[in-house]
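To start, the structure itself, in structure tokens.
In this view, the complex is presented without one of its protein chains, the others remaining in place.
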Amino acid sequence: MSLLDAVNITKRFAGITALDAVSMQVESGESVGLIGPNGAGKTTFFNCLLGMLRPDAGSVTFDERDLTRAPVYRRARAGIGRTFQRIELFAGMSVRDHLLVAERCRLGTGRFWKDILNLAAPSGDEKARVLATLELLRLDDVADAPIESLSLGRGRLVEVGRALMTEPKLLLLDEPSSGLDASETAALADTLRAVQSERGTAVLLVEHDVEFVRTFARRLYVLDFGTLIATGATAAVLGSAEVRKAYLGETV
Amino acid sequence: MSLALVAAACGNASSSPGKANKQNDGKNATVDQPGVTKDTISVGGVASITNALNAPYGDIFKGVKAYFAMVNSTGGIYGRKLEVVTPRDDGMVNNLKEVQGMLSEDNVFAAVGLATIFNFNGAAALSTAGIPSFGWNLNEEWTGKSNLFGNSGALCLGCDGVELPWMAKQLHKTTIGVLAYNVADSKACAEGVRKSFDKFKTAQVGFYTDSLTFGTPDFSVEVGKMKQAGVDFITTCMDTNGVLAIAKEARKQNLDAIQYVPNGYDQSFMKVNGQFFEGSIVRVPFVPFETRPVPAGVAEYLKWMKQQRVTPNEYTTYGWINAAMLLEGLKGAGPNFTQKKVVDALNKLKNDTAGGLLDGIDWTTQHVEKRTPEACAAFVKVVNSKFVPAFVPKGKPFLCFKRDQGVNVPPTYK
Partner (left out) sequence: MTDFITYVIQGIPFGCVFALVAVGLVLTYKTSGVFNLAFGAQAFVAASLYYVLHVRHGWPTLLAFALVVLVISPLLGLLLDVLIFRHLRTASPIAKLVSSLGLLVAVPEIVTILVLGESSTFGVVGIWWNDNALYRFSDYVIDGKEMAIIVSTLLVVLLLGLLFRFAPIGLRMRAVVESPRMTELAGVNADRVSAFSWMLSSLLAGLAGVLLAPLYASLAPQNFTTLLIAAIAAAAFARLTSIPMALVGGLLLGIIQALLSGYLPPASVIAQSVKPTLPFAALFLLLLFWPGLRSAIQNKDPLSGVDPPPDPSVAVTRGRFLTNATRVSGVVVGTGVLLWLLTAATTYWIGIATTAVVLSIVFLSITVITGMAGQVSLCQATFAGVGAFSTAQIVKVLGLSVLPTLLLGAAVAAVVGALLAVPMLRLGGIFLSLGTLAFAVMFDTLLAPLGWVSGGAHPVSVPRPIGFVDDRPFLILCVVVLAIVSVFVIFIRRGTTGRYLTALRGSETAARSIGINPTRIRILAFAVSAGIAGLGGGILAVQKGVAVKEDFGYFYGLFFVVLVVTLMPSTVEGAINAGVGFALVPEVLKLVGVSSSWQFVLFGLGAITYARHPEGVLEFQKGKSLAAIQKRLPARLRGPVPGPTPVPTGGAD
């Protein structure tokens, strides 16, 4: 069985069908792209996977568990990590703390009585794991800087690091290249590849930047007007006429 | 009349306070007491000066000051002038703090002018300090504290009484409407009215509610129901907002009933709203200013209010009464007065009229006694937007009932 198995996801807003029976599978360790023109339903689909929206029909199975009706945080605990198109960081926290919070959350060891007795300080283990991830993402030099002082590109890496601390089996990246220049995008792609090779995390990428998708995703899904119009190996999909017409024709 | 005899025995307790200085034309005795210097006696007080109802409770100090002005104009007492230092504001139920402030900061001999509309939790501190204290007895915290002297004996909100049933009978009223807010004091008061009519069946309670919303003066439905029930005598346990709204609504719906207003003795209120209260009865906790011939005590009071350019109202009167009681206590204590002597002197009085404004309080029992053998009160009727003494013969402001007397026994007058 696939790691992620979304079947016939359907979502309507005020009578308009935003998603019409869209299905998707992602295998462990694989990198998959989801593309489509503006308004195609990519974000809606993403939100249905993550539990931000509740689909009108269809089911989401992840790691052999039915998550169709599970709240966002439960999906996160089941092993779905994510980043955001518009960056979402925790103001007032250092970079290290971002990762520590996620680590504590994964462990689930934060108990209120420990807070009261001042026993909630990060353990050596926790610190070590956070440091390992910081080094992997080459963020160790800004570990204790306030989050507000980071550039956008590094902020996005913090998001990735934060998601990684939850040890996700699947990492959903929502337009990771938006707001980044070409060199930053390339660096991000490199880092993501490094992450994948080291941690074996599956990645589902929603992306506008075709180059980024081409170099990163092995398989693609293409959405248009709420329906899946193509799926398959990246090169094949990007070569198909229908996709070119619906999507690439518009952006290229 | 036993009380009259007591009054006679009490000597000059009710003599005109203006003559106070005559008792001490000699040298000032040395007195080592807080707030007392060679030539002054300082007092303080705490009142709900700022309050959400914007009511002039702080005027109690004007009454105190007027009385002091009168006493000082003839040389003060024991060669000392009386003065009010820092009237304190209860604000939002801060009277414990303010009482403590008065006791420890203001260096005062007595507390004169206490008017706290909510819980009077400063009472305990005054009691502990043993300082002579005088104020508007509005809260049950006044009860049982031998150095606290209110403008009346101990309160009993939910107790029955013969006054109202007797009054209903006199006025030929048959059906009573009782209205109260969903507020503890108001409810207890309504309960007392109901008990009175249960005991003395001169009229029946035709409409009873204690579920009114404080602050939403819409009584159209209640008045409609009273009309259906044939209510001709409305008794309320409410503030002026409620009383006025009911009166207006009654007129609107053509309900032919008068009101009994337990605390509405306010000339400035009636001057503008009297048209809605024609024939209504207002209870007055002291000698009404409208009593004719004007009793000496009232005349003196009104004269000094005028001299001080203060419009007299309920609260200025309490202040005057409070100050008068202090003077009685000082006189009783003698030139070597102490706080304790003042308290003890007052507690011997069996008919304290506070300079002729009260019916006479028996301080030997009335600190605690909730059911004195006899109860007196003054009533006025609203006629042409003015108050006119009601139910009493000329010259006798008070109507007195024995507690256990039946409703058919005529009252006595005082």
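Here the chain labels run A and B in written order, and each chain numbers its own residues starting at 1.
Note that a residue touches a chain if its C-beta (ideal position, glycine included) is under 8 Å from a C-beta of that chain, and two chains touch if they have at least 3 such contacts.
Keep in mind it's a predicted model, so treat the numbers as computed, not measured.
**Q** Of A:11, A:42 or A:162, which residue touches the hidden chain?
**A** A:162
**Q** Give the residue, chosen from A:11, A:106 or A:169, that touches the chain omitted from the document.
**A** A:106
**Q** Using the document's definition of touch, tell me which of B:105, B:198 or B:404 contacts the absent chain.
**A** Of the candidates B:105, B:198 or B:404, B:105 is in touch with the missing chain.
**Q** So which of A:30, A:97, A:207 or A:224 would be touching the chain we can't see?
**A** Result: among the candidates, A:97 touches the missing chain.
**Q** Quick one: which of A:21, A:57, A:87 or A:210 touches the chain that's been left out?
**A** A:87
**Q** Hey, which chain A residues sit against the chain that's not shown?
**A** With respect to the unshown chain, the touching residues of chain A are 50, 52, 71-74, 76-77, 81-82, 84-93, 97, 100-102, 104-106, 109-112, 114-118, 120-121, 146-152, 155, 159, 162-163, 165-166.
**Q** Across the whole complex, list the residues on chain B that are touched by the chain not included here.
**A** Within chain B, the residues touching the omitted chain are 49-50, 52-56, 58, 89, 91-94, 96-97, 100-101, 103-105, 118-119, 121, 124, 140, 157-158, 182-185, 187-188, 207-218, 220-222, 224-225, 239-241, 243-245, 248, 251-254, 266, 268-269, 271-273, 275.
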